[in-house]
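All protein chains of the complex are present and in place, except for one that has been dropped.
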Amino acid sequence: MSEIKSPGEPFEPEPTKNETFGSETPVTGQTKMQAAWSSDVENAESTAQVASMPTGQIFQQIYQPWNGTLNPRWMRNWAILRHHVLGIVSKGHRPWNVPTKLFIFFVVIASMTDAAMALLFGMIGDTTLYDIWGVNRDNMYGHVMGFFPRNILWYPIIAALLVGGMISEDRANGTSAMYFSRPINRFDYAAMKFLSVGLILFFVINGTLAVYYFVDILVMGKGWSWIIDTFPMFMATFLCGIILSFTYTSIGLALSSVSRGRFFPAIGLIAILMGTKSMAAIIDGLFDKSVLYVISPYDAVAHVCQALIGTEMTYDHPWVWSLISVVVMNGLALYLLANRVSSLEVTRE
Amino acid sequence: MVGDLVIESTALTKAYGPHVALDSLDIEIHQGATGLLGPNGAGKSTFLKTILGLIQVTSGDGKVLGHDIRTQGDQIRQKIGYMPEYDALNPGMDAIHQVRYSGELMGMNPSIALQRAHQSLEYVGLGEQRYRQVSTFSTGMKQATKLACALIHDPALIIADEPSNGLDAFTRNFMLNTLNTTVKNGGRSVLMASHLMDDVERVCDNIVLLHKGKLAAQGKIEDLKAIDREVEIHVWGSATKMEETLSDRGLRVRREGRVMRIGHSGDETYDLILQTAADVGSQVRRMHDYEASLEDLFLVIMERLGHDVKSSEDLLGGA
Amino acid sequence: MSSRMDTIWSKLDRKSTAIAEFTMRQYRTRISTWAVMGASVVAIFLMLLFYIDAMNTEIEAKDNDGDSFDSDGDGYPDGQEWLEGTNPNSPESYPDWVEPDPPEKWINEDDIDWDVLANGENYVGEDDDGDCQSQDTSSQRDGNENGIDCDIVVNVDTIKGTVEIDSDNGVDEDPDEEKYGKEAGHRSFILGIGKFGIVFLLGIFLPLFLATGLIREEMTEGTIHYMLAKPIARGEVLLYRMLGYLGITWPFILGLCFVLALITGFTGPSDGIFRWADLGVWMSIAWAAMMVSLVYGTIFCGFGIIWKNGVILAILFAAWELGMTFVAILSGGDSAIRYFSVIGWGMIIVDAGVAVCWPDNWQLIEIGLWGGGHGEENWLGQMSYESLPGAEPLLAFSGKSGLGVSEWVAFVIATAILLFQGIMAWFIGQIIFKGKEVN
Partner (left out) sequence: MMPDMTQHGKAETQQWQPVENTPVVMFDRVSKTYGRINALSGVSIGLSGGVTGILGMNGAGKSTFFKLMMGKIKPSSGAIRLFGTDPWKNPAPYSRVGFVPEHEKMYDWMTALDFITTFARLHGMTRDEASIEATRVLKFVSLDEVMHKRIGQFSKGMRQRVKIAHALVNDPELIVLDEPLQGCDPLARTTIMNVIKELGAMGRTVLVSSHILHEIERITEQIVILHRGRVLALGNSHAIREMLDQHPHKILLDCNQPRELAKAIVDMDEVTGLSFSNPAALLIETRHLGEMHKKLPKVIVDSGQIVTGIDNPDDDLQSILMYLTGGSA
């Protein structure tokens, strides 16, 4: 017993109304489904469904029980990780904003210029140009740690875009309540957020590195001796990529956890990376002392990587200092993160 | 009936430094719908956090659905559906995915979670709108989505913090009906914190009233209501004359504007009132036995605790 | 004083001070304000430590002309033999009428004469070790052919800021590295930290963190409704909020520069106890930073009003300004493109201040680059000299005020243009703010 009714018109009593008065409820059960949930957005052309029911209930609501079993902790954590990482490529997961997705796509393509160049000149057979672009120690280092443009324009900005709203948005939207009112503890929450950002950075940096390396092997038909020669180098660079992603992620997430907005962590990360780097550069230029580079996250990691990969050192101080600095910076950032995540509220007050 | 208890606590105390947020609460909440009341800052949020096992209690014990709140927070939270007071939705996601994700966070398989998400969104009245982004939702739809998030894993206990906050008459009705159905039809328990006494009255049979971290009252609403019987009438025209005449005829009259409450002394009271109205020429628009509403109850209990409407330091005391 | 004046003043006092005061108190209650300021102070003082360390480390003296070496092994350094007229390359020929000098005496023995430098114009150098005078022919003694033996011609153009050095052979050829390096190091530190650290980094990061949300944050949080429901124009709200922002940033910049001026003034190399001339440079740095933070603040605040993600616009703008900073600093003030930026005009203020307070700066740089005139001729026939320590950083961080006018005029013009930019930013900002629908 229902009919379509335009909402703007004045209410017309239904012919069936007197019948409904026969039941025990004095007020008619004239009901409108759409009206109950009419949103603020589409109003003009929406129509309402009018259903008449003697009990005064809106429509037949039946509670449907569910008797399944709930998966253990690691599945819950996997859900968080999947939510964030898959959000980059598909709908229905965390909605990353379009500029972020586009920028990551751009960086992935741009990061593979070295692979493309090596491929191109390898195919042409121009050995001089191939030697410039092909896999070697310096190019491997340069793929991960090169300053311009990779570590000034690409990787830190991806990190900044990723960490921007990672934790602060949960604070602002109140979605932190959704995590903590479910059987998810704070450690898992922070660890999975960390892994998500780290993993995306890892895919971008190390994924393209691997493409670069394996393209060279496959297409150039490198022999086993070459592979045995270069594989340790590749692994060292791979490790460097991990250290770099880890460091950017931990600093960025620490900043994200202290703020409410999306922009403070992003600007903060860029300010820390660029600010320390330029300070150290000024001091290096003025007084010829490179030791201040230990406070610059990029340079500290770069220095450690130079030692690991075995390229020429561009810093004067011992690399162990930089290693200590990397450890201390990550430790501080993780401490801040842990501290702040433990104070996230369930109810927003 | 011990098996009937959903939440029980003995001497539950939580102190933040010198500030005692919960002061040795002995609470028993039975199967069914229960209202959690209290002035702003009475310790309701702290209590909810405690029973979710999210904060360490200072002393005392508590059990939720048979699990210890000190050690078994995870098990408790798996059996509870929590609907937070404020927005707790990602505005960029579709309602359906939001609800599915909340199920996955409980530990449901993605495919089952999606199926259940459809079911529970249907249940809370979101039809085709479930594919739309949360940011385009009205307050009522957001509240419904939050409820769907809480219901997805079919919890034994639903904790709803201010479920009707900010809703208009229609959506509020629907929300309350849904909660009612969940209790009556689904056989689940609901613990509902609210300031709107009418809403609590419509959904709940029992209440727990907190004040300054202490338990002010708990029990069935019926039992708690005052039994002082009065007849309330709404008078149009000649109200003053009516009041005077009624008093002259030996009735106790309290008046506020056109509303009067008259002491009930047997069935002849009604007659006397109507007679008076006929004599004076007033219209009696409404006449009914006055039952103390929960709001009155609240105010009475507060008054007994030494609080007056408009007394500011008491209001601050709760903060 | 008329009563009309009274009302204008008292009205202004009531509304403007209320909002400005309120804004300042709001900043004080935010942790982020203190975090940003604290981080800048820590960063700058960390750099200061390196400066103090450098000022207290002796620069290794270098024997630029190589005359402390005893080529023939007769016990007499070459310089002494040269002066006494014996053959430094023959072990038999040595001045036995004097005791042999220790080699240290022939290091840094012919220094640049500072006081004359300050006078500018044509400088006649002094041949302190006499190796020029002891040369035989007049053409050998007068290499630059100006008719005067053993001198240096320095052509200074204060407006263009060019210095040319044309020296006779053996004059001032072994300068004191310690003396020069300390002075140049001190100056380049002030300029480096001043231009890049304070005027640019501080001048852009303080507004980025503090001013971008000045109106926008109030709009997103909804608290702007309290202010906009009052009988006060939105343009005024913007102006007074900016005043409050300046009330926090300007004292901070001034205080920081004052402390830095004190520390560097006492630490730096000087004849007296304090380097008074530096105060002027610090004042121009502080002034430039203040003006720049005013303009950036107004612009960023405007970005915040235009779009809820105004920070993105601000970052893009900041990237442009970063590029312009490098152009302005590294080109030494020759590029015209910097006029299309904010920071370029800020740098002009600093450079004008430097030109007023350190009029000898360009001579100092050129002399340092010349370094005594030792070097090799490259394949183009030009001399590439071995420069003295500190000369190249000083060159990198020094600039010319440009504009083809004197430094005072440049200072005034740059200030006026920055003010104009700030006023325009405010004007456009308030037009947008006025027409903005606040939800």
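List of remarks:
Labels for the chains are A, B and C, by order of writing; each one numbers its residues from 1.
Simple rule for what comes next: a residue touches a chain if its C-beta (ideal position, glycine included) is under 8 Å from a C-beta of that chain, and two chains touch if they have at least 3 such contacts.
Predicted, not measured: the structure shown is a model, and the values here were computed from it.
Here one chain is not drawn; of B:28, B:68, B:205 or B:295, the residue touching it is B:295.
Only one residue in the set B:127, B:219 or B:281 touches the chain that does not appear here, and it is B:281. Within subunit C, the residues in touch with the undisplayed chain are 7, 10-11, 13-15, 17-19, 21-22, 25-26, 29, 221-223, 225-234, 434-435, 437-439.
For subunit B, the residues touching the chain absent from view are 38-41, 138-140, 162, 165-173, 195-198, 233, 236-237, 267, 270-271, 274-278, 281-289, 295, 298-299, 302, 307, 309-313, 315-316, 318-319.
Methods note: only the chains that are shown with their structure count from here on.
In terms of Cα centroid distance from the overall Cα mean, chain A ranks first.
Mean C-alpha positions place subunit A and subunit C at a centre distance of 41 Å. Averaged C-alpha coordinates put the centre of subunit B at 68 Å from the centre of subunit C. In the complex of the two chains, the subunit C residues touching subunit A come out as 32, 39, 43, 46-47, 50-51, 53-54, 185, 188-189, 192-193, 196-197, 201, 205, 208-209, 212-213, 309, 311, 315, 393, 396. If you check the complex, the residues on subunit A that touch subunit B are 32-33, 35-41, 57-59, 61-68, 70-73, 75-76, 79-80, 82-83, 91-95, 97, 169, 173-175, 177-185, 346-349. Partner subunit C is touched in their complex by these residues of subunit A: 259, 261, 263-264, 266-267, 270-271, 275-276, 278-279, 282-283, 285-287, 289, 292, 295.
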